[in-house]
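So the structure is just underneath, and the comments pick up after that.
Every protein chain of the complex appears in place save one, which is left out.
First chain written, first letter: the chains are A and B, and each begins at residue 1.
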Amino acid sequence: MQETLDRLIREVLHEDPQVWAGSWVVYAAALLAVGFGLTVFGALVAGLTSWWERRIAARMQSRIGPNRVGPQGTLQFLADALKLIVKEDLVPPESDQMLFRIAPYFVMTGFALTFVVLPFGYHLSATRMNVGLFYLIAVTALVVVGIMLSGWASNSKWALFGGMRAAAQVVSYEIPGGMLALVPILMAGSLDLHEIIRAQGGFPWDWFVFQTPWGFIAFFLFFATQLAEGNRTPFDLPEAESELVAGYMTEYSGIRFGYYFLAEWGNLWVMSAVISTLFLGGWQVPFVSAETLAGWEAAGTVPVAFYGVSTAVFVTKVVVLMNVIIWVRWTLPRIRVDQMMSVCWKYLVPIGMGLVLLAALTEVLSFQLFGDAAKGPAPLGTPRGALHLAFFAVAGAVPTVLFFRKIFRNIRLTGDRIDLTNW
Amino acid sequence: MAALTFEQIHQKIAAKFGDAIGAAQPPKKDAFCTFAVAKLVEVGRAMKADPDLAFDHLQDVTATDHPKEGLIRVVYHFYSYTHRHGFCAKVELPRAQPEVDTLEGVWKSANWFEREVFDLFGVTFKGHPDLRRIMLPDDWVGFPLRKDYREAGGYQGISNIRDNPLDLYLSLDKACRPEPVAPAEPATPAAPVAPAAPQKGEA
Partner (left out) sequence: MALDQIFITRKFGPNAEQEMILNMGPQHPSTHGVLNFIVHADGEVMEKAVPEVGYLHRSLEKIGEMVSYAGFMPYSDRVDYLAAMFANEGWALAVEKLLGLEVPPRGQYLRAISCELNRIASHLIALGSTAMDIGAVTPFPYALRERESINDLIEALCGARLTYNYHRIGGVAYDVPPDWTPLCRAWLDHFEKVLDEFDRLISTNEIFLKRLAGLAVIPAAMAIDYGLSGPNLRASGVDFDLRKAHPYGAYPDFQFKAPIGRAYAGLSRGGKVGDCYDRYYCRVLECRESATIVRQALDKLPDGDFINPKAPKKAKPPAGETQSRVESVRGEMAYYVVSDGSERAYRLRVRTGSFTAMGIIEEVSKGLMIADLVALIASLDVVAPEIDR
């Protein structure tokens, strides 16, 4: 980031910040500004997601949902936040006061720190870390510390149950999650999120999900582990409202309660961004091949529009994934604790191990077969590109068609019709 | 495997237990008979075990209070899913100290039914594993379904008596009240009105 800042200063002010006496002040101010911007972005995303999720859920349940505050209810989250801030911040007298108060900040910190490495578009991220994914996995673990703290400090049995469930669940699912993330890492040969994206291409058959069967399986399993780590249905055991009242946040009220929800909805964005980075080609724009991009970069003529288009592509993918997660949440029931554990340890971990091995073998084989052409997105003319296209047709296109056929059949059987007007 | 009528069932168990089984009452609608208190469990066991009777289901246990006779009658309804016939029997207990053996050992469903009878009538079921109040709080005084039960006026400082809305009506200025259909009797305003008395025309 420092280089970017330096370049900016040189270009705009025509001065060299390296020779300034108090240059660290500028850097610190810039850091603060970026940090503030990212946090605000996270909060805005979380707020808008909360509104969007409620509208989608309402739509799925033949209700209307929040539509009063602002156009179509878009400002509902502001009203909610205001209400939560104004509300009394109750701390139960028998709780562990200090831990109870700081627990939400752990959750918020864990959530906000993920935005440091998350890509938003071509060259758009707060920082490029060569261990970006590793950092991401490490930082999300901080959330569970906060949840456990709140479960313990509340001095409530329901909260304790929720906290313990969260600890068991998130810690367990990090293992298969990490393993499955290894599959795209092996395919890309890097932990840097931007490098992983650059190893893919703009078209669906260039994405890691459709490059090999292992990537395809790993995508769905990784999706499940992300749901589990984000405590989303069907893995929303820590806050299972029909069993544990509200789980770890039973005793919270006011804005501290709001922090949990902020982190939960903001996590939707994080989850979707990670999944789309690892498997769905991230910000890669179709028709802009790796060679074109490399040519632009070498000449220093990356068009400004490309930044915008790549960001739009990325955001679109993220929003689609978020909708899928919301859709899953309002469709599926919740699994039980022992089932959650057995899914993780009996199925996901062994399958994840197998996939890592197979992916590694495939990479080795691929290098034996194609040599240097095995790296990065392959043009359709090449044998590897043709293979990817064929796999995409079988695994991607056919199931999609079948899926939509079934949906329309179900709608016809119910005597219903598709109506998108009655929001 | 035919369903037996009340008389057939009654004859069958009367033949087995003799004096312990009272005569079938002259049927006013549903017939019933009385069991001797001491033999209740034994008769129950036999009724469940006998393949011709096979009363596998204790459908209901309740009681009726008869202060004039000084009796509490515990009413048992038996039913057989095998033969699809039912039977009603009663035991008569002294009101002062109503005690009867529990049927919990024979039919598990007796557990809660007997708790309810204990709670609301004060009948003690000897040998019941968990004889606690079920509907009312554990420290409630009295047995509400007895005929002579009077409310204590409150429970732990919470009043359960509320002003009669009729008193409010009567305390209103005459000009404010709507004309009553029939000339109201000059009742004293504070006179308690029986809660059951149907107040015609007082909509």
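Here is the rule we use: a residue touches a chain if its C-beta (ideal position, glycine included) is under 8 Å from a C-beta of that chain, and two chains touch if they have at least 3 such contacts.
None of the values given here were measured: they were computed from a predicted structure.
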The one of B:Ala24, B:Leu71 or B:Leu136 in touch with the missing chain is B:Leu136
Looking at the whole complex, which of A:Gln18, A:Ser62 or A:Thr301 touches the chain that is not displayed? A:Ser62
Can you say which of A:Gly47, A:Pro234, A:Gly258 or A:Gly352 touches the chain missing from this structure? A:Pro234
Which listed residue (B:Leu4, B:Leu40 or B:Leu58) would be found touching the missing chain in the intact complex? B:Leu58
Looking at B:Ala14, B:Ala46, B:Leu71 or B:Cys88, which makes contact with the chain not pictured? B:Cys88
Can you list where chain B touches the absent chain? 28-30, 32, 56-60, 62, 64-65, 75, 77, 81, 84, 88, 107-109, 111-113, 116, 120, 133-137, 144-145, 195-196, 198
Interface with the undisplayed chain - residues on chain A: 57, 60-63, 157, 161, 233-234, 236-237, 240-245, 330-339, 410, 413-415
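The rule we apply is simple: only the chains that are shown with their structure count from here on.
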Could you put a whole-Å number on the gap between the CA centroids of chain A and chain B? 63
